[in-house]
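Every protein chain of the complex appears in place save one, which is left out.
For chain A:
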Amino acid sequence: MSDNAANQGIPDPEGPANVIDTEYEIGQDNIETRLGPFNLDIHNPVFMVSGLTIALFTFLTMAFQNDVGPVFDTLRKWLTSNLDWFFIISGNIFVIVCLALIVTPLGSVRIGGKDAEPDYSYFGWFAMLFAAGMGIGLMFFGVLEPVYHMAFSSPLGVPSPFDGDGNLIEENVAAAKAMGMAATIFHWGLHPWAIYAVVALALALFSFNKGLPLTMRSVFYPIFGERTWGWPGHIIDILAVFATLFGLATSLGFGAQQANAGLDFVFGIPISTTAQVVLIIGITAVALISVLRGLDGGVKVLSEVNMLIAALLLLFVIIAGPTGTLVSDFGANIWSYAREIIPLSMPFGREDDGFRQGWTSFYWAWWISWSPFVGMFIARVSRGRTVREFVICVLIIPSIVSVMWMTAFGGTAIEQVLTNEASQVHEYVIASYSPELSLFGMLADLPMASITSFIGIVLVIVFFVTSSDSGSLVIDTITAGGKVDAPVSQRVFWCTFEGLVAIALLLGGGLGALQAMAVSTGFPFTIVLLMACYAIIKGLRDEPR
């Protein structure tokens, strides 16, 4: 006999949930062994094939980068230019599916069973999903993108407010500014979060409600049936590991370059590969400490600290920047976004190829290539929420935060550019394109620049840590066949491996090439996500509501 339910540590009761009846036992394909003093519990063949493929790709890219680099780059450009319609239509489908889930009765299904209770508070949950999936991007693109779209991209053919000589054309300013913000928010609003939400919801549903392992392949059980546990599933999981590790490692390499540029800008620390390698080692070391402290003691705490610092920086920019304009622009930007979201979502009948293919299509592929990692991490921490609550919190609230961030950082930068031709943002975005310095340029023209720039550098670094630690946990789980309690040495391995790949690519070349390759995985994963939409609806219809 057991203690009564109320006396147990498990949230209770879990209530009815429609568990899938499969003969597959989680971990049945795993190899459990010891390597010296270390225990191993790894999925055969996902762990070995993923590790070896990644090592092989890294080596080949470094050894033959003049041959391999252009191939990967051409592949990425071909996909996002010729299949832009496919990415854009798919992105729209993901948003529509998510919005439909909010308003239909399917939204009342609870992740983890009818009576499951949430594992995390709203703040902890929200901090983790934001810090894992978008923090780095907001730091890099928050200033750059609004100014760039206003000045150069001409989304939907809206003309630039500058003439060929860089002089301001007053009558174009209002429309260009509104479109610059709308286009930026379009890339950081509902669409990317819908991509993450689809993957996260599918994984959470098939794991916590259906009892399947917490790994990408489980989403395909309604389609592949028992073949999910064979090679079709192996390939999906290997591709997820591949996209996640290369996505993280290449971002880490580029992030070290951005942080180094920031350190040079603020403290005069010269830009060098040595400094960048030291930064990668530092980021990886902190990420290692975080994963060794675990999901609650490391990843969650660091994410919360990160979000608090980011919120303080946001508040500072609002107060120190053109406060009145920013406050009124917040509503105006939401309105611009609402007005332009449908025209910007149109895949055909447009002439802004550079913007649509070079930015929108690229972004959708990028978000989708990150979705196995971010989606799986969100899934792991989302048990106990209803589908409606989940979609609102993963789709709507982060989109509003993105609007706030872009309004504050982008709006301040646009104001600086339009009112002062000698502004540093003008210098780094318009006059001489140095995107990695755009954030620091904007902060430099506000009070207390040295302090806020330092905080900016710290935030860039810590956002990389929060992506690196959560990414290591995700890869560890996938390569352990969906087990979340694999031996600690495995998460140490993946975290270290990611840092080593980043250093190898930084020193040997090939960061850009492998990032292009990682983004290219967005194409197969778009197909995966479309199937996931079907699986979600089918899976939810079987659940007790």
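The criterion applied here is as follows: a contact is a pair of C-beta atoms (placed from the backbone, for glycine too) under 8 Å apart; a residue touches a chain by one contact, two chains touch by 3 or more; residues count from 1.
Note that in this section contacts and distances are computed from a predicted model.
Trainee: Since a chain is absent, check the UniProt entry for it and pick the matching name: "Glycine cleavage system H protein", "Universal stress protein", "Ligase-associated DNA damage response exonuclease" or "Carbon monoxide-induced hydrogenase proton translocating subunit CooK".
Mentor: "Universal stress protein"
Trainee: Which of these touches the unseen chain: A:387, A:486, A:513 or A:536?
Mentor: The one listed residue touching the chain not shown is A:486.
Trainee: From the listed residues A:51, A:91, A:113 or A:499, report the one that touches the chain absent from this view.
Mentor: In the full complex, the listed residue that touches the missing chain is A:113.
Trainee: Going by the touch rule given at the top, which residues of chain A touch the chain that is not shown?
Mentor: Considering the whole complex, chain A reaches the absent chain at 1-3, 5, 7-14, 17, 19, 25-28, 37-38, 112-113, 119, 207-208, 211-214, 292-298, 380-381, 383, 482-488, 491.
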